[in-house]
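Apart from one protein chain that is not included, each protein chain of the complex appears where it belongs.
Naming follows writing order (A and B), and every chain is counted from residue 1.
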Amino acid sequence: MRVQFKSSYDHDINLFQDNRHRIQYGILILLAIAAPFVLPEYFVGELTQIAIWSLAGLGLMLLVGHTGQVSLGHAAFMAIGAFANMALMERGWPFIPALIASAVITGVAGAVLARPLLRMTGIYLAIATLALSVIIEDIAIIAEPVTGGVSGVIAPMIELFGYEIDRYGTPTAFYYLCLGVLLLVTLMYANLLRSPSGRAFLAVRDSEVSARALGVNVANTKTLAFTLSCAITGLAGALYAHMAQVVNYESFLILISITLLLQVVIGGLGSMHGAFLGAIVVVLLPQVIATLRDLVNAHTPIALGDYPGMDMAAFALIILVMVIYEPRGLYGVWLKVRTWFQLFPLYRKGMFRRSRTYLKTERMR
Amino acid sequence: MDVLQLLISGIANGCIYGLLALGFVLIYKASEAVNFAQGDMLMLGAFLGITFINTGYADLPFLMGLVCAAVVLGVFGYLLERFVLRGIFGQPQFAMVILTIALGFLIRFFAGTVWGHNPMSLETPFTGQVLRFGGLIIPMVDAVIIGATVLLTTVLYFFFARTRLGVAMQASSQNQMAAYYMGIPVKRVNAIVWALAGVVAAIAGVLFAAKGAVEPSVGLLFGIKAFAAAVIGGLGSLPGALVGGLLVGIVEPFAGRYLPSGFGQVAPYVLMLAVLILRPGGLFAQVSQKKV
Partner (left out) sequence: MSLLQVENLSIAFGGVKAVDGVSFSVEAGEVFTIVGPNGAGKSTIFNLISRLYEPSGGRILFDGQDITRLPAHKIAPLGIARTFQNIELFDHSTVLQNLLMGRHVRRKTLWIEDMLFLPRVRRAEREHRRHVEEVIDFLDLAAYRDKLIAGLPYGVRKVVEIARALSSGPRLVLLDEPASGLSVEETKDMAWWIEDMQKDLGLTILMVEHDMSLVSRVSDRVLAVAEGKPLALGTSAEVQADPRVIEAYLGAEETA
């Protein structure tokens, strides 16, 4: 196991603990940048999707993983971001201002909704946000001037510094665009987490009572978390719209809200890594299943193509196993594996044993 | 007269919402967790009913088929608790939410694989029959649904208020640890609650199939609406669930009739959000405050 010598408080304040840590992430970013040159074009599309869902996942992670407020309706905020971006660009706004504006608009929408919503807790909040997601589908049809009604809107071409960026025409450029936004948001998110704002989020998540006793304004903190979460998700929505090229009321069904929540759970709640890992699973799993299906079809008489919805079922099965055996998600698995290697051969079985919290009602008669 | 007709159809729909909401409340009362797969269990119940009752399948008499579906789904609920949900006993409620969402996906996949994705409906002895009161025409289906709901709710109410098992369920819902120390077999009680929720879902499902068409994805949306109903009533209250169900059932057709198109579907959710914002614990809320 490595021992770290700390010589200044900055070790704990910096984004990266030491040079080794810095190099690891540097390599990761370089790989992400080099990927389009190495991989076939098809995978660039997949990577773009991963970037976009990572972004959406980060948005939800801020709320669920770091502030402890469950939302089952975040597709609604993706929709707001997407439609806002489309509508502004159609009215002649350049891409960057429109993108920023769509984040701001979604954030404001979130802030307005946060006050009444966040009076609720736990299950009630989950259900209220779920309802929001259902309602937005109908609003997308009703608000025709903005959303194009049933047929939806077609994404305009992105023009950036004289270049035309298009998902199909210039997939690499679009990938870099998404990657850039993702990195920027990740940096800001990490900054929040290492500063008083982020600590206030965690305080509210772990014990509202003691947060309040420490002088944290719980209602304001939750509202801020909800606002930022919505803004990030709105950004993801806007990029998603450019990737999908056409968005309408069907682009942001409740199923997306639910999948997004499952994504951050599968990745690992309470860690930024979780949002990324979850996105990788969500995007690549259907591909893996399709490949497996082709293999099975080719070598056995079973025609798996007759069972639609198999990727969703496989996804659900993973969730099921994960919740029962590894509630901290893929990131938890990664931590265990890493510790196993670091301590080899001294790893003990009970090292990550989790304490159980037996249900006590908060209802009082 | 038109209004009255609309009202009765709304009440009948509301009863099914109410029954499904009862399922939510049952599980919530026992483990203070919400079963997001309840809607899918209703869908499963509906398909089981069709399998047992329809000609060309098992061809059983209606009541017999209903009982069979209820038994199968009851056993399913019990096994589900015993072999899947017990794995997260002692985990935060959030884990239960995620787990049941995943279960819902799996049930949907299972139903799609077994029964396909084309809508099916149930053949009943009272299909097409109507009752006439003056100028008022009540479909027999609606009357059966309303009657069955009243009966089931009464039985459940007395079960929780009067029987030892019912009281044990209430106790274990409020403090598992204390209930355990008092000699209540908390885990077994939980399993029985899930069985009961399965039975209720089966009955609701069969009634649902008697009134309209069923396909695998019906559980999700219907479940969310029933959820709205349960929440409007306040998740811990059995009468509240029924009232919530009726409210949702009645609001829907009227909103569909009198509001511009597009607004009708969202009415139940808007109603729920309004209730939650005004009374964050629902209409029949229990006071909640954490003790420090």
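Here is the rule we go by: a residue touches a chain if its C-beta (ideal position, glycine included) is under 8 Å from a C-beta of that chain, and two chains touch if they have at least 3 such contacts.
It should be emphasised that the depicted structure is a prediction, and the values quoted were computed from it without experimental measurement.
**Student:** Using the document's definition of touch, tell me which of A:H21, A:R194 or A:R338 contacts the absent chain.
**Tutor:** Candidates A:H21, A:R194 or A:R338; residue touching the omitted chain: A:R194.
**Student:** Going by the contact rule already stated, which one of A:V218, A:L253 or A:L317 would touch the omitted chain in the full complex?
**Tutor:** Going through A:V218, A:L253 or A:L317 one by one, A:V218 is the residue touching the chain not shown.
**Student:** For subunit A, which residues reach the chain that was dropped from this view?
**Tutor:** The list for subunit A reads 9-10, 12-13, 188, 191-192, 194-200, 202-203, 205-207, 209-218, 224, 270, 355.
Heads up, the rule we're going with is that only the chains that are shown with their structure count from here on.
**Student:** Can you work out the whole-Å distance between the CA centroids of subunit A and subunit B?
**Tutor:** A distance of 32 Å separates the two centres.
**Student:** If you look only at subunit B, which of its residues touch subunit A in the complex?
**Tutor:** Residues in contact with subunit A: 28, 31-34, 84, 87-95, 97-99, 101-106, 108-109, 112-113, 117, 173-177, 220, 224, 227-228, 231, 235-236, 262-263, 265-266, 269-270, 272-273, 276-277, 280-282, 286-292.
**Student:** Sort out for me which residues of subunit A touch subunit B in the complex.
**Tutor:** The contact residues of subunit A facing subunit B are 70, 116, 119-124, 126-128, 130-132, 134-135, 138-139, 141-142, 208-209, 254-255, 258, 261-262, 265, 307-310, 312-313, 315-317, 319-320, 323-325, 327, 356-365.
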